[in-house]
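What you see is the complex with one protein chain gone and the rest in place.
Letters are used for the chains, namely A, B and C, taken in the order the chains are written, and counting of residues starts over at 1 for each.
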Amino acid sequence: MTKVAIIGAAGYTGGELIRVIKDHPNISEFFAISESNGGKRISSVHEDVLDLDGKVFDDKFNPKNVDVVFLCGGHGDSNNLMKKHGLNINEVRIIDLSQDFRHKENSNGFIYGLSEVFRSEIITAKAVANPGCFATAIQLSLAPLAKLKKLNPDIHITAITGSTGAGQKPQATTHYSWRSNNISVYKPFEHQHLKEINETLSTLSNGDIGKMLFVPVRGPFTRGIISSIHLKIEDGLDFINSYYKEFYKGCKFVHVTDSEVHLKQVINTNNAVMSIRKHDEYVHITCCIDNLLKGASGQAVQNMNLMLGLEENAGLNLKSVYF
Amino acid sequence: MTKVAIIGAAGYTGGELIRVIKDHPNISEFFAISESNGGKRISSVHEDVLDLDGKVFDDKFNPKNVDVVFLCGGHGDSNNLMKKHGLNINEVRIIDLSQDFRHKENSNGFIYGLSEVFRSEIITAKAVANPGCFATAIQLSLAPLAKLKKLNPDIHITAITGSTGAGQKPQATTHYSWRSNNISVYKPFEHQHLKEINETLSTLSNGDIGKMLFVPVRGPFTRGIISSIHLKIEDGLDFINSYYKEFYKGCKFVHVTDSEVHLKQVINTNNAVMSIRKHDEYVHITCCIDNLLKGASGQAVQNMNLMLGLEENAGLNLKSVYF
Amino acid sequence: MTKVAIIGAAGYTGGELIRVIKDHPNISEFFAISESNGGKRISSVHEDVLDLDGKVFDDKFNPKNVDVVFLCGGHGDSNNLMKKHGLNINEVRIIDLSQDFRHKENSNGFIYGLSEVFRSEIITAKAVANPGCFATAIQLSLAPLAKLKKLNPDIHITAITGSTGAGQKPQATTHYSWRSNNISVYKPFEHQHLKEINETLSTLSNGDIGKMLFVPVRGPFTRGIISSIHLKIEDGLDFINSYYKEFYKGCKFVHVTDSEVHLKQVINTNNAVMSIRKHDEYVHITCCIDNLLKGASGQAVQNMNLMLGLEENAGLNLKSVYF
Partner (left out) sequence: MTKVAIIGAAGYTGGELIRVIKDHPNISEFFAISESNGGKRISSVHEDVLDLDGKVFDDKFNPKNVDVVFLCGGHGDSNNLMKKHGLNINEVRIIDLSQDFRHKENSNGFIYGLSEVFRSEIITAKAVANPGCFATAIQLSLAPLAKLKKLNPDIHITAITGSTGAGQKPQATTHYSWRSNNISVYKPFEHQHLKEINETLSTLSNGDIGKMLFVPVRGPFTRGIISSIHLKIEDGLDFINSYYKEFYKGCKFVHVTDSEVHLKQVINTNNAVMSIRKHDEYVHITCCIDNLLKGASGQAVQNMNLMLGLEENAGLNLKSVYF
């Protein structure tokens, strides 16, 4: 049986990890590490986690006692957290949910953890840099075309994110009075996930890809990301559809469908759902994921399963909420 | 291994049953019965259920091939559905989610299925009438006081329900344009659940109880019920709190807490969370449940587990959605 | 023509005052005072106010240049604000939206500004303490019964408030991720508005009234308050209805209706809508207001109109948003 530690367990992604891991069939024990909450009951922060019998946050742990460590600190904190807790990727498997080791120039031995695309590398990885939420939806949408070397034209991306994407700390744009019934564009063409997306797709394409015109949008919902992507491509819909279905064959969490998709098909699950259409010379791909699961903590557990040789979906048969 | 059929599987409660039962560890097969959807893929109606490999609705089934039948028809339909499908409570266990057999005068052998309160009767029942959603929250809040015969004063109840409580058929009061950011009282003092609540509490009290002043409210949320109840009682908070915790000791799904509660603590789970306060001579009990789970399909599975001698929480360790 | 100043103009109630006052037909000029925003464009804070041609916040003003000052500081700040800006109720009319002068023991010459109930006092007032939002809905619901001296029994009140009631500063309970689809009880039986409600109703009753059991609830909506109140009363519905309609005759903003009411009937208006029912010996009154208008800035302008001898609804024929 596996033992894990979650560093930064009081935040959004840490909480999601606790929700998944506490009922994971292959995990016998977990440590929820939070410096600022050490000694407090987990249920005093994650108030829906009612069945842990008073289990508390710890402020430290012994890396020798665990098989996997999840890093859920803020962006830029991972190196410090590793030092502080004495973590070394040669001694314990690490899955980092921040962006700190996602880019090749500073990967430090971390493998980029887009599970379906880099499965073989992840299986043997000592450490994984878990992808960003926008990055996951966009990369899953485009990976098959990258493999086909069809990403040369400009790529037009609009993706809409819920409020949990902005993190736990209350701010003006997550104030209920502001966000309810509201919608807005932010960081157009300049979102920080573009870099990891570009690296993945260039790698798969074995060369440069077209310019990505990415418009991120804040939406009045809590969980999830929907991305709408179109670019010029000669091939017909039948070929593309078949290729996508073949590409994701055997992937339990990626569903290529012929119907229209909507966000609540995947909320509270590790699934991605995707539909493809053709309009004249443009292909159009719509993809939905839950940003906290497939876009963060769910994919992190999926990566852990791959690293440990467990069933890929162990602990991840999650009941969708749908409504 | 257990086999079950769900009649009325295309509706809200039928869909929730499918979501729970498809991953229930003790169920090997299920039939999703829908006359109007026979032959259609389940995922074409419940579009989030992506992992059933094309499984379709059936329009009929052989009761001899199943151990338990769930009736998810409209109120007033259960007798007809039983005739149409050749169901007899001496031949197959039945759990009815409608209100048709909840009242003593027309129970027809069905046991009222408030799991925590009538566990011993449910364990040996051939058939169970599953409680209403408001009724579940209110009865769980008051059952301990009923047992103590403290329900003589007038009982003041306000309970607020989400839009799924109004069912799948679109109507004026579930139109997004109307319901978003809106709230309203309906059927004050006359809600149909009062009858089953009164029967349960009178039974536990071994006598009449006070008048229930119940104000139901429609809220701008999808899932869940919160009830706020107060009545006059002499005992102090410590005694009441201890008694409640003792009363629900060993109940995996009912959590009596000393903190304030809120609805999202229980959404997408079979839990009830409850807090008790005292204000002068009044006791005040707040309770939250997910109306589709503890208030309907989750409690139905819990009752099935009890009837079949399974672990009470088998299939019901559901990941809360929280956000 | 009238000139006014709004102190604390960058907050929620200050912003609502600007929205109303900028198109008020009797106001020729207004000063929006905000120490922390002095010199910044009003539209940089209240981003919907697009038609002020670059008008900025001021950090001070000369009281001699205005006819009315609105105080929109935090609770407890009003005395300081008056000192700082050199305000004296013998020199300039003041309308305070905080709770600082609402109670008799510290009214300092301010008249309690429940417009429909204390109209004659307000007309001659030098200064008005504008009522709280919960207080307005509850007092309007009970004032006629107070006048009838029918408030001796215990009074059961549940009232649900939107997120703007919690103010502009982001906090945990106004985080979109928390509040969306959520609902919760807070400060049961102990809300600070009870004191002003009790004073008003005792005054109207000419004596003590029954105990008020007030359960405030946080709802997942932005604007508005709905209150549901019941108490024992012998009189029949016809009498009560007639009395209420007579009591509010000629009041442009209070609507006693025979239909069910819902919150969005009044959002973005200065209206209160109210329905009355009888259930056995209990009367039940449901009332909806917009907390920022009739519950704050709208009533403040109504009071200004009364104080200045203007049409009571001048500037307050506001288009409801309804959806």
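Keep this in mind: contacts are C-beta pairs under 8 Å (C-beta built on N, C-alpha and C of every residue); 3 or more make two chains touch, one makes a residue touch a chain.
Just so you know, these numbers come straight off a predicted model, no measurement behind them.
Engineer: Would you mind spotting which of A:57, A:70 or A:178 touches the chain that isn't drawn?
Structural biologist: Considering the complete complex, A:178 is the one touching the chain left out.
Engineer: Which candidate, C:98, C:115, C:164 or C:302, sits in contact with the chain we can't see?
Structural biologist: C:164
Engineer: Which residue among A:230, A:255 or A:319 touches the omitted chain?
Structural biologist: A:230
Engineer: Residues on chain A that touch the omitted chain in the whole complex?
Structural biologist: Within chain A, the residues that touch the unshown chain are 156, 158, 160, 162, 177-178, 180-186, 188-190, 211, 213, 215, 217, 219-224, 226, 228, 230, 260-264, 267, 277, 279-280, 282, 284, 286, 323.
Engineer: Against the chain that's been left off, what residues of chain B make contact? List them.
Structural biologist: On the side of chain B, residues 12, 162-164, 168, 170-172, 174-177, 179-181, 220-222 touch the unshown chain.
Engineer: Spell out, residue by residue, where the missing chain touches chain C.
Structural biologist: Here the touching residues of chain C are 12, 15, 19-20, 23, 44, 46-51, 162-164, 180-181, 222-223, 252, 255, 257, 259, 262, 264-269, 271, 273, 292, 317-323.
Quick note on the criterion: only the chains that are shown with their structure count from here on.
Engineer: Please name the chain that ends up farthest from chain B once chain centres are defined by their CA atoms averaged.
Structural biologist: In terms of C-alpha centroids, the chain at the greatest distance from chain B is C.
Engineer: With chain centres defined as C-alpha means, what is the inter-centre distance between chain A and chain B in Å?
Structural biologist: Once rounded, the distance between the two centres reads 34 Å.
Engineer: Spell out, as numbers or ranges, the residues of chain A touching 2 or more other chains.
Structural biologist: Within chain A, the residues that touch at least two other chains are 12, 162-164, 180-181, 222.
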